[in-house]
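One protein chain is absent from this view; the other protein chains keep their places.
Per-chain residue numbering starts at 1, and chain names A and B are given in the order in which the chains are listed.
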Amino acid sequence: MRFERRERQPLLLILATPLIAVIAALALSGVLIALAGAPVFEAYWNIVKGAFGSRLSTTETLTRAIPLMLTGLAAAIAFRAKLWNIGAEGQLYIGAITVCAISSQFLSGLPSFIQIPILLICGAIAGMILLLIPLWLRLRFSVDEVVTTLLLNFVAILFVSMLIDTVLKDPLAFGWPQSLPVADEAMLPRVLTRSRLHIGLFIAMALAIIIYLIQTRTVFGLQSRAAGLNPEAAVFAGVPLARTLVLVAMISGGFAGLAGAVEVMGVQGYVTTELSPGFGYSGIVVAMLANLNPIGVILAALFIAAMFVGADGMSRVMEIPTYIADVTVALSLLSMLVAIFFTQYRIRR
Amino acid sequence: MNEIIDILSSAGLWAAVLRIATPLIFGTLGALLCERAGVLNLGIEGIMTFGAMIGWLAVFNGADLWTGILIAAISGGVFGLLHALFTVTLGLSQHVSGLGVTLFASSFSYYIFRLLVPVAGTPPTIEAFQPIDVPGLSSLPFFGPAFFTQTPPTYLAIVLAFILAYIIFKTPMGLAIRMTGENPHAAEAQGINPIVIRYGCVIFGSALMAIGGAFLTLSAFNSFFPTMVQGRGWICIALVVFASWRPSHALLGALLFAFFDGFQFRLQTVLSGVVPYQVFLMIPYILSITALAVMARRARVPQALMQPFRRGER
Partner (left out) sequence: MTENALEISGVSKRFGDNLANDNISLSLAKGEIVALLGENGAGKTTLMNILFGHYVPDSGKVSVMGAELPQGKPREAIRAGIGMVHQHFSLAPNLTVLENVITGTQGIWSLATDTKSARKKLIEISKRFGLIVDPDARLGDLSVGEQQRVEILKALYNDAQILVLDEPTAVLTNIEAEQMFSTLKDMAKQGLSLIFISHKLDEVMATADRIFVLRGGKSVAERLVGDTNKSELAELMVGREVKRPVREASKPGNVILNASGVSVVKDGVERLKQADFHVREGEVLGIIGVSGNGQATLAQLLSGTAKRSKGSIALFGDEVGDLSVPDVVELGIGRIPEDRNHEGVIGEMAIWENAILERISEFSKNGLVDRTAGVKFADEVINAFDVRGATPTKRIRLLSGGNMQKLILGRNLLKQPKLLLAAQPARGLDEGAVAAVHERILNARKDGTGVILISEDLDEVLALADRIQAIVGGQLSPSVSAKDADARKMGLMMSGEWDDQEVGDEV
């Protein structure tokens, strides 16, 4: 038996891969649910109910999808140029704390329409800077950015922890390590009353479309794809490799920073070290499930948000740990890898 | 200044250095073995977590400590098999596959742990490995308590570094592994099956990673809690580069690293209130990044690292 490269990849197969991967992941997780002695289909039905069963749960799922869309975009953009940014988690935290710092220290009293754009941009810039460090190390010293971005996640979170313990500590939080809140004017407007769903949803979706257009229509999009697929040939064709990577890193890190800013300004209002339940890492899964397509990121983020929110709801009525959601998400990444492989190769004899 | 001398001259520091180094030695050796054969294994963080969980769980349910270690090793080998299936047989991106294994192995360990161990106020504990005095040497002043009253896995880790160094540089098997990591096609032309070698190294290397994880719950601490691995796996990946893919240097690197970690921990108590403790906690990660920047260009990377091997394709 051996694998043979497919001459052409059927479009239908490419579109079906995420679906196949998700079904495979759900089937595998089903085995684990069964091992826990719980009825599998009831568990999944409860997850669906938990994610979409009521107005509240549906808006929660959408709210949860917002940072996932942004971190998913961050990963998708970077991976397409073969820049392995695994540091979205840290970039998200840095973006979040920057927003808190600037809003509480410098912008208090300014009206929303000024504060919100400034803060979103600042959050994004903070994320950019954090990713430019590992990129610089790669360009200057040939250090693999996978490991450095991973390590910087820990540094970033410790840095945030330090700030909310000291200079940015909220004195009214009864000694809890919690940052000063952002000003009320800095909170993103809600989309619906009696829900936490905020306009970050539209920001994220609009950005996904913009990125799609950039990737398919612009010189930069063409060049960054070339740089990712074959750097040597890209250089030969005159693609400014370092500049392209820097731009890619700025967009990627910027989006991850923005995810943190939006989560603070849309949902939490302040930063703790529990701000993100792994949005940065889940973003990698989102990007892979979307096959690195920015529009696909929207759908993949919704799926993963539904998994997490749904599993929360499910575990309230059944004896299954919510970690089943994390397991399913991880399994869907692994199944997606296999599924992508079989869009490119077929088995011969 | 006096405080620093006090810290350095306390046997407790040096005993702690060996303790802190142990999981790093296992993890680094495991990652090194995989990379020598040409496979980057970023599953390490998750595999260590799973090893920590399953080893602890086995002992919690009545197995003895060494059985716990063995079960951890086997579980690590299974995850290694998964990673090898993805990266060797299918030739998928070693980066993404490794991250996938990490995400899966860690979430799976939390799931099992939550499922089998009821939530309690204080986490349940086990009877962990006790330090063993090396006869004759442990009674030496300073050196005895510093270096010769460790738990058995620590001694095992140090011995293992030398064994692995011997295997890699002095045996036909080691030569076959190195050739596979440098040029799998050449290895095949010499009648070596690079696929078997890679599978073997990834499975065995992953087993070592899991033992490193199990050390955390069976010796360094006596309970399991999520996120306890704390990026140690990623630090090991950095240490492999720092060690230029040599087991003896890996041992030294892990010890050096543990020294800084143990030292900063003691310095914290001296400087508490002056410098926030988070600064000290950042040091290991920043140190790893620095080590990578210094060594990345100097080290002789195995030439076929991250290159999938497909028969007949060049």
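FYI, contacts are C-beta pairs under 8 Å (C-beta built on N, C-alpha and C of every residue); 3 or more make two chains touch, one makes a residue touch a chain.
In this text, all values refer to a predicted model and were calculated from it rather than measured experimentally.
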Full-assembly contacts of the left-out chain, visible side only, are chains A, B
Out of B:I4, B:V159 or B:A186, only one touches the absent chain, namely B:A186
Touch rule applied to subunit B and the missing chain gives residues 170-176, 178-179, 182-183, 185-192, 300, 302-303, 311-312, 314
On subunit A, the omitted chain is touched by residues 4, 7-8, 217-223, 225-226, 229-230, 232-239
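Assume only the chains that are shown with their structure count from here on.
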Averaging C-alpha coordinates per chain, one finds the centres of subunit A and subunit B separated by a number of Å equal to 28
Listed in rising order, the residues of subunit A that touch subunit B in the complex are 2-3, 32, 36, 84, 86, 137, 141-144, 146-148, 150-155, 158-159, 161-162, 165-166, 281, 284-285, 288, 320-321, 323-324, 326-327, 329-331, 333-334, 337-338, 341
The residues of subunit B that touch subunit A in their complex are 42, 82, 86, 90, 92-93, 95-97, 99-101, 103-104, 106-108, 110-111, 114-115, 230-231, 234-235, 237-238, 241, 276, 278-279, 281-282, 285-286, 288-289, 292-294, 296-297, 310-311
